[in-house]
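Right, chain A next:
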Amino acid sequence: MESYFQLFFRETKVAVKRWTDVLTGIILFFLTAILFPLISDSGKDFLLSIVGPIMMFSSFFASLLSMQNMFKADFQNGTIEQLLLSKKSFVGLIFTKTLAFWLFTSLPLILVSGLIASIYFVTGKDILIIQMTLFLSTMTMININAFTAAITLGIRYPGALMTLIITPITLPILIFGSKAIENSILGLDISGPLYFLTGMMMLSLFLGPWITASALKISMD
Partner candidate 1 sequence: MGLKAIYKYGSPPNFYRFVTRLEPWCLYFGLLLILIGSAGGLFLAPKDYQMGDAFRIIYFHVPSAYLSMSAYAAMGFASIIGIVWRSNVAFSVAKSIAPFGALMTTIALLTGMLWGKPMWGTAWVWDARLTSEFILLLLYLGYITLHASIREQKKADRSASLVAILGIINLPIIHYSVVWWNTLHQASTISKLDSPSIVGEMLWPLLVMIIGYMFFFVAVICRASSAEVLKREKRSSWVKAI
Partner candidate 2 sequence: MSIFDMEGYNFYVWTSVFISFLALFLAYYDALKKHKDVVKMIKNRNQSE
């Protein structure tokens, strides 16, 4: 158990040291989200009708770009090899690492999203629903992104390729996430999409670290 905490603290230190990487995600999220009212109609009805897709799109985009180099530095300085050699289960260590990464790249997005939601004239309970949807969907996305980052580890410029691999896999999350936000704003029942998102989150939390670990093993040897 202790080594998991050690890894977690190490990730925290790294994140503090490379605070620009953490900030990149938030800036991207914020800018893409506020660009839409700036360049198109800024009427209340229009913004309320597009807030769902835009929230999902911006978080997808931000987490994709901030996770491109998730394993790269650790791969180059040999940390991943050390993790692979350690006595603890590699899958567990990857799970810890992914969770720490979520804490520093996606949790800020969820906090900022409340602010953005109020720019889009969303009020009251709907803001909480948006944050909840983002919580569930970023938890899933981070596992998908970690897998893709692991599998494209040996490639020098993985950006376009990662997008190509991630987009089809993430699509259901984006569809159901924006549906949940849309339904909540229209005052409809949101339990269906939220159940789906929760299910996908559970599935990705169980399968994700395992697949990521095997992808890393392939990329290592």
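Basis for inclusion: all candidates are chains of the complex that A comes from, given by their letters.
By our rule, contacts are C-beta pairs under 8 Å (C-beta built on N, C-alpha and C of every residue); 3 or more make two chains touch, one makes a residue touch a chain; residues count from 1.
Treat the numbers as computed from the prediction; the structure is a model and nothing was measured.
Colleague: Between 1 or 2, which touches chain A here in the complex?
Modeller: So the candidate in touch with chain A would be 1.
Colleague: Candidate 1 touches which residues of chain A in the complex?
Modeller: 147, 151-152, 154-155, 161, 164-165, 167-169, 171-172, 175-176, 179, 196, 200, 211, 214-215, 218-219, 221
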